[in-house]
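Heads up: the structure comes next, in structure tokens.
Shown here: the complex without one of its protein chains, the others still in place.
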Amino acid sequence: MELAESDVQIQLSRRRPGQSALATPRDEKDQVAIQSGLEHGVTLGTPIAMLVRNQDQRPHDYSETDLYPRPSHADYTYLAKYGVKASSGGGRSSARETIGRVAAGAIAEKYLRQAHGIEIVAFTSSVGKITIPSTPSPTSASSTAPSVAPSEDDAAEDALSPEFREILSTVTRAQVDANPTRCPHAPTAEKITARIMRAKESLDSIGGTVTCVVRNVPAGLGEPVFDKFEAKLAHAMLSIPATKGFEIGSGFKGTEVPGSKHNDKFVYKEGRLRTETNWSGGIQGGITNGEDIYFRVGFKSPATISQAQSTAQYDGTAGQLAARGRHDPCVVPRAVPIVEAMAALVVMDMLMIQNARNGAVSLLPPVTTLPKTMVLPKSNGR
Amino acid sequence: MELAESDVQIQLSRRRPGQSALATPRDEKDQVAIQSGLEHGVTLGTPIAMLVRNQDQRPHDYSETDLYPRPSHADYTYLAKYGVKASSGGGRSSARETIGRVAAGAIAEKYLRQAHGIEIVAFTSSVGKITIPSTPSPTSASSTAPSVAPSEDDAAEDALSPEFREILSTVTRAQVDANPTRCPHAPTAEKITARIMRAKESLDSIGGTVTCVVRNVPAGLGEPVFDKFEAKLAHAMLSIPATKGFEIGSGFKGTEVPGSKHNDKFVYKEGRLRTETNWSGGIQGGITNGEDIYFRVGFKSPATISQAQSTAQYDGTAGQLAARGRHDPCVVPRAVPIVEAMAALVVMDMLMIQNARNGAVSLLPPVTTLPKTMVLPKSNGR
Amino acid sequence: MELAESDVQIQLSRRRPGQSALATPRDEKDQVAIQSGLEHGVTLGTPIAMLVRNQDQRPHDYSETDLYPRPSHADYTYLAKYGVKASSGGGRSSARETIGRVAAGAIAEKYLRQAHGIEIVAFTSSVGKITIPSTPSPTSASSTAPSVAPSEDDAAEDALSPEFREILSTVTRAQVDANPTRCPHAPTAEKITARIMRAKESLDSIGGTVTCVVRNVPAGLGEPVFDKFEAKLAHAMLSIPATKGFEIGSGFKGTEVPGSKHNDKFVYKEGRLRTETNWSGGIQGGITNGEDIYFRVGFKSPATISQAQSTAQYDGTAGQLAARGRHDPCVVPRAVPIVEAMAALVVMDMLMIQNARNGAVSLLPPVTTLPKTMVLPKSNGR
Partner (left out) sequence: MELAESDVQIQLSRRRPGQSALATPRDEKDQVAIQSGLEHGVTLGTPIAMLVRNQDQRPHDYSETDLYPRPSHADYTYLAKYGVKASSGGGRSSARETIGRVAAGAIAEKYLRQAHGIEIVAFTSSVGKITIPSTPSPTSASSTAPSVAPSEDDAAEDALSPEFREILSTVTRAQVDANPTRCPHAPTAEKITARIMRAKESLDSIGGTVTCVVRNVPAGLGEPVFDKFEAKLAHAMLSIPATKGFEIGSGFKGTEVPGSKHNDKFVYKEGRLRTETNWSGGIQGGITNGEDIYFRVGFKSPATISQAQSTAQYDGTAGQLAARGRHDPCVVPRAVPIVEAMAALVVMDMLMIQNARNGAVSLLPPVTTLPKTMVLPKSNGR
């Protein structure tokens, strides 16, 4: 495959700190240099080593953590796990490790785009309580459908508003990047900006959600039982630092919708079976059906805040800890390329597994003894 | 380890159909027989084979699916994946495969209880829009905290109400099983019963959520980066049929809470560091901290409903499909032991990995050259 | 894939005890019944469960092992590993577990034959000191090349005699099965028969070697570094009970041959690069080159013998143990289908991995920027 450092750099630059006033002032260039696996701009099949040097490290920023396990950080749990800890910084629990994910994901993504036309676009769907209208978000129901009297009987027909569906179907990375919040819905982006600035000014932090859509994934990816496509996605997303939740398709909101409304009926169009609606989020029974895959990931408010916190030291002594490091008041905008990267890696993995199966089947003599109800009709374009 | 079929049967019986009027009338006895791995009631270290025979199968119930891929089922995606499908039933995409999970989980659970005093209790936390007060549920905010004027600035202080926290800390399986809904909050259970009966009567179905708490897990479980404890949990939960979402600790609701309120400050009690609050859900940086682990799993409304649905046949012909099989109007109560089982398997896996590490460390000569800030103080009881 | 029980039975019947006077009189029918994964004689992509019932078990045969760990058996090591042991028999350390390998291998083999024309043929190449002439066997050198004065300087030009090469290139299973010894070289088969009968009469046992050839394997299978094709083969073969050694291609004998004679020069024939000789055994740098893969596996003399042995009891008491079970004086003839099965499984695994890669590459746009010395010339037929 043709590959250049620029294919990777573009996503690293979207992840790096210091992109806007909304993010940490640490100005890490995060320039990638490919060390191996390429010649003449073509991958050789050998491992691709990539090097990103840390150019703005200030280890003394972390000195206070000699005494304190930072609240809601991994300092204490790593110490409990290993019995020993590095003298500074969070090591592998620092979100800085996500550079590797983004770099690898960018390569996977290039392949998926070239070979299958797959598009992966993530965006900020909420920050704090501010959310794109009708995102399947905890508090959206009341604010976006005020005229519908909420009742226990109602299906949440508005879980995916037409406005939100439109974003899912059409949003591009250019649209996402048009605003530093990476929220492609302008009125919401404006409110999110204010919310993040307020967190910053109050030496506090705020969380939010990233929604991601993956288009043009072939039907048939994902494995039965344990490695369902959504299970692999959930694993990948919850492995990103600071994540608290994952929803596929209609998600938690969908649990409120009766089956008669939630079911995605089949229709025949464009030479194959499609679904009329897509509450399933492109996955049924753990296996992709060719419709758009979309999911939402929750990120907690960053644990590092500059205001003093009353908390105990490692030895149990009570005290006050105030972080000196430069940190983000909100990680959500920078999390967007990380979510995209992990999504790309999951699609790539599941595709490779299915490739192995498809390649094996393609060499067998045709089977002619089966009832026609057991095989895919010829009228289906797949 | 001592093991009897009754250790397994108890959980299988909680999972089986036909337990109450709320569930499918299929009356599967689901009696387990252990085939290998035991002698004199003690495990031998060899694989434990367990057999559960299907005693009430009616394959003809599924005959209509010869022509129709059932909406929001896996019929179509399995066919797209394999190019061929079984002539009846859903095969591995049927939730009947969860019998194996529950059986395996029951053994893991017995070990965890005996060796570590670990308790795993799951319960129905919502059905449709009916939810235990202050569950971190989509719609709970407005209904349960009416006196607090909702505003974008507010932290969701009520995400875990005292009432809900109390349930998490103390709920037992006996309390859960006291009501067929498996909801341990009596007023909510009553409403849930009505909601499920209504779904049943209208030949429809309804979804909901299961919340699970795991107590007494040692600190230090979970692996850095990709196999964080919550990532493995999310993988396990999203592999259960019909799941749509996963939240750990404060979950999506927690994304709305500023860091200053969301951080779990450390306090010294009972001879070790504990956290004052537990928004983290017992996991920090992907590794357990010894506090209660709790999480929530969303289950969609069952796709199989008895009312007719307009949907296309495999060959594209439009038509009407009405299910004849006997199915649950709501799977949530029966999902409770499945969630417990998968939780037990994850804890067991992560424990085995950490055992390997701890066993290795225990044989090394003591290291004396490290600054004391790099090692766990003796005052910590772990 | 079309599949019938007879596809599996044929190999199980070659493995089963009681086939001839050379083997154990235990007469196990070893009839396979396929339980799942098939309809109308076609595999569905779902797991294929196969059941083989034990029809001639006599557990009391093993009763003496209550007191004695059998010498060179796994009784003691399993007890050391698990701290507990089954009250009778060897459990998973019994070679009876190889039924599962043979059954699975038969399915893999059918696929490989249909899809790639791959042929796998194993045969008895030696028993005790009796060996097919010029097998690369410990003692063959002197007996088969008497006129060549052995000297330290000589290359072992005779390591693969023309006679032996001919067998490798052409031998069929029918030829192998023509003699109960499964040695396709008639004069050697006769001597082997006598050797085994002598072991049987003296209540003793004897070992030997199985040589296996795999023809028509595509070039490009095997993974760099750790999962080289021969490493996976060695792993598979040494996992068969009673194996003591593995050689690929020229093997240990090849270590005596200077590079100038051992190197397989390339020649162009049949539209692609072939090698003139095949000391490499079809694998170079861990990856197949399309030539015949051949290897040899050593099986020790069965540990169970009917003569009394002076050995200690579990509690340390010295004593005399004489086996009462019915056992083979030589396992080599029955090991032939087991070696074939494990070979088939390794080829299948490596093929699936390469399929995943090939499938991925096939969808990329052609790369045009590479110097022609970096790509496979069109004149190569692969």
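Per-chain residue numbering starts at 1, and chain names A, B and C are given in the order in which the chains are listed.
The criterion applied here is as follows: a contact is a pair of C-beta atoms (placed from the backbone, for glycine too) under 8 Å apart; a residue touches a chain by one contact, two chains touch by 3 or more.
Keep in mind that what you see is a predicted model, and the values were worked out from it rather than measured.
Asker: Decide which residue listed in C:208, C:337 or C:359 touches the omitted chain of the complex.
Answerer: C:208
Asker: May I ask which residue of C:13, C:93, C:175 or C:216 touches the chain that does not appear here?
Answerer: C:93
Asker: Just one of C:23, C:234 or C:348 touches the chain that is missing; which is it?
Answerer: Only one of C:23, C:234 or C:348 touches the chain omitted from view, namely C:234.
Asker: Which residue, C:38, C:189, C:273 or C:351, contacts the hidden chain when the whole complex is considered?
Answerer: Hidden-chain contact among the options goes to C:273.
Asker: Where the complex has a chain not shown, which of C:9, C:193 or C:288 is the residue touching it?
Answerer: Touches the omitted chain: C:288.
Asker: Name every residue on subunit B in touch with the hidden partner chain.
Answerer: Those residues of subunit B that touch the unshown chain are 1-2, 39-42, 45-46, 111, 114-116, 224, 351-353, 355-360, 363-365, 367, 369-371, 374.
Asker: Considering the whole complex, not just the chains shown, which residues of subunit A touch the missing one?
Answerer: 39, 42, 44-47, 78, 81-87, 91-92
The rule we apply is simple: only the chains that are shown with their structure count from here on.
Asker: Would you mind pulling out the distance in Å between where the CA atoms of subunit B average out and where those of subunit C do?
Answerer: 45
Asker: Starting from the mean Cα coordinates of subunit A and subunit B, work out the distance between those two points in Å.
Answerer: A distance of 23 Å separates the two centres.
Asker: Could you tell me the distance, in whole angstrom, between the mean C-alpha positions of subunit A and subunit C?
Answerer: 47
Asker: Show the residues in subunit C shared as contacts by 2 or more other chains, in ascending order.
Answerer: 39, 42, 45-46
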